[in-house]
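For this view, one protein chain was removed and the others were kept in their places.
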Amino acid sequence: MTLPKPEDLAIRSLGECRFSSPLQLGAASGEYHGEFMPDAAKVRFYVELESLDARPDDLFFERAGPRERLFFDPTKVRAAIVTCGGLCPGINNVIRSAFLALKYNYGVPEVYGIRYGYRGLNPAYGDGFLLLTHEMVETIHLQGGTFLGSSRGPQPVGVMLDTLAARGIDMLFCVGGDGTQRGADAIARAAREQGRSLAVVGIPKTIDNDIPYVFRSFGYGTAVEKAREVIAGAHAEAKGAPNGIVIVKLMGRNAGFIAAGATTASQEVNFAFIPELSFDLEPPNGFLAHLERRVLDRGHAVVVVAEGAGQHLFGDLPAERDASGNVKHHDIGTYLRDRIIAHFRDRRIEANVKYIDPSYIIRSVAANCDDAQLSDRFARYAVHAAMAGKTDLLIGYWHGLFVHVPMRLVTSRKKHLSPKSSLWLSVLATTGQPALMVNAPPLEPPAS
Amino acid sequence: MTLPKPEDLAIRSLGECRFSSPLQLGAASGEYHGEFMPDAAKVRFYVELESLDARPDDLFFERAGPRERLFFDPTKVRAAIVTCGGLCPGINNVIRSAFLALKYNYGVPEVYGIRYGYRGLNPAYGDGFLLLTHEMVETIHLQGGTFLGSSRGPQPVGVMLDTLAARGIDMLFCVGGDGTQRGADAIARAAREQGRSLAVVGIPKTIDNDIPYVFRSFGYGTAVEKAREVIAGAHAEAKGAPNGIVIVKLMGRNAGFIAAGATTASQEVNFAFIPELSFDLEPPNGFLAHLERRVLDRGHAVVVVAEGAGQHLFGDLPAERDASGNVKHHDIGTYLRDRIIAHFRDRRIEANVKYIDPSYIIRSVAANCDDAQLSDRFARYAVHAAMAGKTDLLIGYWHGLFVHVPMRLVTSRKKHLSPKSSLWLSVLATTGQPALMVNAPPLEPPAS
Amino acid sequence: MTLPKPEDLAIRSLGECRFSSPLQLGAASGEYHGEFMPDAAKVRFYVELESLDARPDDLFFERAGPRERLFFDPTKVRAAIVTCGGLCPGINNVIRSAFLALKYNYGVPEVYGIRYGYRGLNPAYGDGFLLLTHEMVETIHLQGGTFLGSSRGPQPVGVMLDTLAARGIDMLFCVGGDGTQRGADAIARAAREQGRSLAVVGIPKTIDNDIPYVFRSFGYGTAVEKAREVIAGAHAEAKGAPNGIVIVKLMGRNAGFIAAGATTASQEVNFAFIPELSFDLEPPNGFLAHLERRVLDRGHAVVVVAEGAGQHLFGDLPAERDASGNVKHHDIGTYLRDRIIAHFRDRRIEANVKYIDPSYIIRSVAANCDDAQLSDRFARYAVHAAMAGKTDLLIGYWHGLFVHVPMRLVTSRKKHLSPKSSLWLSVLATTGQPALMVNAPPLEPPAS
Partner (left out) sequence: MTLPKPEDLAIRSLGECRFSSPLQLGAASGEYHGEFMPDAAKVRFYVELESLDARPDDLFFERAGPRERLFFDPTKVRAAIVTCGGLCPGINNVIRSAFLALKYNYGVPEVYGIRYGYRGLNPAYGDGFLLLTHEMVETIHLQGGTFLGSSRGPQPVGVMLDTLAARGIDMLFCVGGDGTQRGADAIARAAREQGRSLAVVGIPKTIDNDIPYVFRSFGYGTAVEKAREVIAGAHAEAKGAPNGIVIVKLMGRNAGFIAAGATTASQEVNFAFIPELSFDLEPPNGFLAHLERRVLDRGHAVVVVAEGAGQHLFGDLPAERDASGNVKHHDIGTYLRDRIIAHFRDRRIEANVKYIDPSYIIRSVAANCDDAQLSDRFARYAVHAAMAGKTDLLIGYWHGLFVHVPMRLVTSRKKHLSPKSSLWLSVLATTGQPALMVNAPPLEPPAS
């Protein structure tokens, strides 16, 4: 990964903070029960040291938190929330907490929800503005989905900015993945070019947990939990038939966090494949022989595969893209299933092969307890940032603390599951699978 | 349905009951805390009366329960349990409770589990006998699947009977669906022909809830519960996109109980299709126009379809069968999805169509609380019946009471969801779907 | 139990049915997809026969269901729903389904919810009428509690009737236990005396499952499910300490259904006590010696006690009553705990005794899947009955079918768990506890 420079971590501001925060915190009460966060508060970029070798010591994220001085007058501000892309547990919690923080903590008179993603900002699709009330959002956090609706794909930046201007919106909260944040970045930059005081703050939404500088994004844990349930069923199916083999395909386009997390949580998986690591199927060291050995030895096997894994096995077949611009992967799940069936048939070994694709099932549920807390905080920290006039930033989560991440840092890359990580080490330990299932390992170890 | 005759309901017995039950019940204690059930105890066949018209009044099931006198000496009996066919929540509970009832309530010294269904009774597949212990089964009821494993399809009756004889088995408990019970019937009849005192008792296992004389089979409720969760997610997906339409395919080869139960439990389904009722897709009264109206009106829709529904739409395409002899249905789920996509595309109406097939996910989970109780009782009543020397029977559940059903009554037909039932009435009320979506209704009402 | 006479089962009607039902059922469509239920449809009272002895053959309940002819003009009717007494899973489902059935199936223009039970009908407490809308009730079935609020205790019948008259209410749905139904009965009778065409229909709400002629009431199954969870924890606590003993107190004032159901569902209880059966603590055959033996033998024990059990152990101590008139029982849970601690201390045997009282925890959750279905049907059948002008009745559930039960039959007695029932037999089988733990059993067996 390319190293950011100190200036890359600077956060843009709309201007001087001339208003006092209405929050009853800290100094006001003479004691530190909850506190305002000074702009100077930082969080170190690096925390790991190997062999005490030199790491740049001057890299810090600005820390998130309520500011004592605000750019906007909270009694006059008009805010809007938009949710984009696929469902993810916790979106409703984000909507609700952002609304509550704006309305009741800061006293903002009007908070709008934008219907169906960025297209709600394009009048060509009709009026997408919904004035939110307490009654509307009171219990939405108990359900999955997004109360506002969502859609994929970009809209013209100029049109969106005009709509926001026409409605007098001062701050826009963009809940979504990297495509959404690219859109947010574009809106923020366009507003700046036009001299408009619009705060644009991103809230990272990625069920795959693949947004950089976000140690853990809301919804990921819930998805792993549901995936674990599916794997428990797969395990029952595998053990329920002679030489039962069950393949479970899980989400994870570019990152294997869900597959790896569900594998270590369930402790019942024998092989896990993620997009970050390639593997072969055929001898001498391919997957099928390992699987055959496992099945002959123990009578059953559970295989977990992330949807983005094993794409190299499809050779040069061209891949399509969805409306968000995401690559539509070749279906590794059914491919593995068919190859396994053929392998055992060819070798005249009985095998009862089943395939489970939970698809939307793991992403459309309500946030679990941890994700309820995470999404609540992402939302509230986003509000604090916007009220202080910060813009073109994403709320990050780094070393257990919430931070401000410049949007351009986020949109340029994805987070991947490191094969050197504790998580992948756990996968290897619990599955007992070979660290490598490739036939031609690199002759030389890669530079670390 | 053809009416049984009184003699059809008689239960076969292996002979005179010469042993006293070791159970400390009823008269033994001078008070009725738990009681022995006399053979003369009956349960009425008919309970509904329409217009007080005549219904045969002499039809009764024999009531299940512990008998005071036993055919087998419990201290010398050898029992075996076999589980066949697809997974169903509660199988492990049945195995465990049958074992515990035999071992601890009756003091039976040896209880065997048969591995992988009927093939465990065929030595060609190796030794399928597992001597069960308390440690083995202690916590299996907390997990889905079958501890013993299962398989599909029949085995030669003579071979199975020889194996049972060679191992000295006196009673065989067959947990399975109609195919399994046909096998149990064949074993019981062959044993009788050979003059062997083998008690064969069936325990009905059908996640589709389609075994006759079993008001509610274990596992069905758990499957509905999981299906309801899937529908909740589908509802979130449908509302999450403009004109979102989600199709959920649920189990139900010949009977729509799961689809109907999950629909009324969730209250979020707009159209439900079951195998018992045909429907058209095209105008004037077909489904697609109703769906279009719903979507234009409310912006989203959830469609539930049982796997066996709408097979008439495939015309004369021949259907395959699985190893159990079950018809492999044409895939109505993807068919509906494709037709819906085409319909909206042709009419240039935006629609975001998603398809969810939870498949094994709803059948491989642990039994919920109700099914835990049901499976416990089916198992214990089966043990009581076998100890009393009754054979060639299935444990039924009729008007809230457990009964003995002659096996031949069960294997000749399937239970269906009546369109006149309270359950279907609930589906119509909650979905608001038209009672009929056919273009050419019958000119005359059918005879009731 | 005293046997009702045929005339006791007759249902009161407000008069001639002069309106056609707007429901699109049955004959209307030329086929029986869902059907109207004729008034002549009956459900047999008796279904069990012991020794084929004579049971009155002329006892039937009127069957519930939609009538083709209505007493009220649905386009002009005004309905109200009131919920009384303690919380029970499913109340919100009842409110929602009754509203939906009235509003969308029948087209009733105004449906009111009464706030906080019968006091909402007493203007002394302010205006208790809330005009219900679809938005209000849309998702309430996903949560526990009662959307309308509840209260205990009666209100003056004349006042309530005047309030109903002043608001032009034609039908009142009373969701509650026996106290509530006594109130409903009083309102219905007073209305009749005043010549008012007010339909009063009761919907049985009893988490204890103790309303007669209701085989299973909504909420009971959910409570058992939560109780099972608590018992699972108790089991873990008991096994986690040397000679660990955990006592769990469960709901059940007069009936042991929850304690018995949770015991058979969990399979991890060693002693279960219910109000229906007395027991001694001291030798020769009292509980404490049995418990000691169990603990010395296995190292731990789980004891479940219904709150109404063992009241005889308190001798003549007077008991209080709550606002609903329910007896406030002596605390058998802490009493047992203290006696167990003393017993083991006196005998110098180590014992780690813990006590768990889940109290409100098991009653304030959302309805599980089965209760969601049950409560939906109770509500819809109540609406059908009221639209047809039936009054002073409760919706019952008998032999798997919904029926009309005259209110006076219900309010005169409670349902108890029979020690001869299949449920209690299951408790004895799974706990292995002695059928009797009394020191002086009756000398002669009671007449059956």
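Read from first to last, the chains carry the letters A, B and C; within each, the first residue is number 1.
The working rule: a contact is a pair of C-beta atoms (placed from the backbone, for glycine too) under 8 Å apart; a residue touches a chain by one contact, two chains touch by 3 or more.
Predicted model only: the values in this text are computed from it and were never measured.
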Worksheet item: Pick from C:Ser21, C:Ser97, C:Ser151 or C:Thr180: which residue touches the chain that isn't shown?
Response: C:Ser151
Discussion item. Which candidate, A:Cys17, A:Val82 or A:Ala101, sits in contact with the chain we can't see?
Written reply: A:Ala101
Worksheet item: Looking at A:Val159, A:Ala289, A:Leu409 or A:Leu428, which residue reaches the missing chain?
Response: A:Leu428
Worksheet item: Which residue numbers on chain C touch the omitted chain?
Response: 87, 116, 119, 125, 143-146, 149-151, 229-230, 232-237, 239-242, 246, 354, 356-361, 363-365
Worksheet, complete the sentence: Contacts from chain A to the absent chain lie at residues 24-25, 27-35, 38, 40-44, 46-52, 60, 63, 65-66, 93, 96-97, 100-101, 104-105, 141, 215, 221, 224-225, 228, 261, 264-267, 277, 368-370, 372-373, 376-377, 380, 399-402, 419-420, 422, 424-426, 428-430, 432, 434-436, 441-446, 448
Worksheet item: What residue numbers in chain B mark contact with the hidden partner chain?
Response: 135, 139, 142-143
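Going forward, only the chains that are shown with their structure count from here on.
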Worksheet entry | Chain copies touching (chain B, chain C) - same or different residues, decided at half shared | same
Worksheet item: Counting contact pairs per chain pair, which pair wins?
Response: B-C
Worksheet, complete the sentence: Here the gap between chain A and chain B, centre to centre from mean Cα coordinates and rounded to Å, is 42
Worksheet item: If you average the Cα atoms of chain B and of chain C to get two centres, how far apart are those centres in Å?
Response: 28
Worksheet item: Which chain C residues reach two or more other chains?
Response: none
